[in-house]
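What follows is an incomplete set of chains from the complex, kept in their original frame.
Residue numbering begins at 1 within each chain, and the chains themselves are lettered A and B in the order written.
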Amino acid sequence: MQMHSYRLQIPTRGKGLYDFTAQIARWLDETCAQNGLLTVFVQHTSASLTIQENADPDVIHDINTFFARLVPEDNRLYRHTVEGPDDMPAHIRAALTLTQLSIPVESGRMMRGTWQGVYLFEYRAVPHRRSVVLHLIAGA
Amino acid sequence: MQMHSYRLQIPTRGKGLYDFTAQIARWLDETCAQNGLLTVFVQHTSASLTIQENADPDVIHDINTFFARLVPEDNRLYRHTVEGPDDMPAHIRAALTLTQLSIPVESGRMMRGTWQGVYLFEYRAVPHRRSVVLHLIAGA
């Protein structure tokens, strides 16, 4: 068995969900691994991960809308307001979703469902460069 | 070390939580592995995973009720309505829970707590066959 890891940078242009499944698949190809366990870990607390449908863009729109309503950007609700009205809601939305995801690998591919895309969920309005660690434990 | 993987099919009969801890334990037995890391990955975005209490069925009832209230089936709230009133709420509930779970294994058993059961959370009204990948990295 072998281990591989890589730091992926994902530039964001404001709030929303960014599908980076293709970047993960590309890195997986480069490792030449056939079987294993792939882990995706986001190094932030104001952005997170989710697996969502990659077919109808309305799904992504509705997810954004739901989280905006569930965790409002309203400074009166929070003590931590010093980093702007979008920062505390970002931390809460991150707590409600995922910081890490592990996906089994077979024949060099993630064993995800046909309609599953891996998304970075960005909660800050200002563009960021987000660091995501990719880690693989590869079988013989 | 060795790797094992298996595709489990879980038939569902409408919305609710389905305890499949016993099926996971059975597969784990078949691998004859003593120590390792077991990963459970659901290949869908309208069903998800959760670990919950397996003692009082009222806990499961209350969890269902909570998620039904938090993410209502109301087409006026969503753009993505083409797959029925239960589809978009399904995607959101999946985003709020888990797509993947990893559980350490010792002496051939999951190191879960006494009251922890592994559940598939089905959000669609119509019966489905859900695909869950079981993956194990087994120690010597």
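Following the convention adopted for this analysis, contacts are C-beta pairs under 8 Å (C-beta built on N, C-alpha and C of every residue); 3 or more make two chains touch, one makes a residue touch a chain.
Not measured: the values here are computed from a predicted model.
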Complete complex - number of sequence copies, 2 represented: 3
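As a working rule, only the chains that are shown with their structure count from here on.
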Chain B residues touching chain A - in the complex, by the definition given at the top: 1-3, 5, 37, 39, 41, 43-46, 70-71, 77-80, 82, 88, 91-92, 94-96, 98-100, 102, 131, 133, 135, 137
Parts of chain A lying in touch with chain B, wherever the complex brings them together: 1, 35-37, 50-53, 56, 58-59, 61-63, 65-66, 70, 96-98, 101-104, 106, 111-113, 115-116, 137, 139
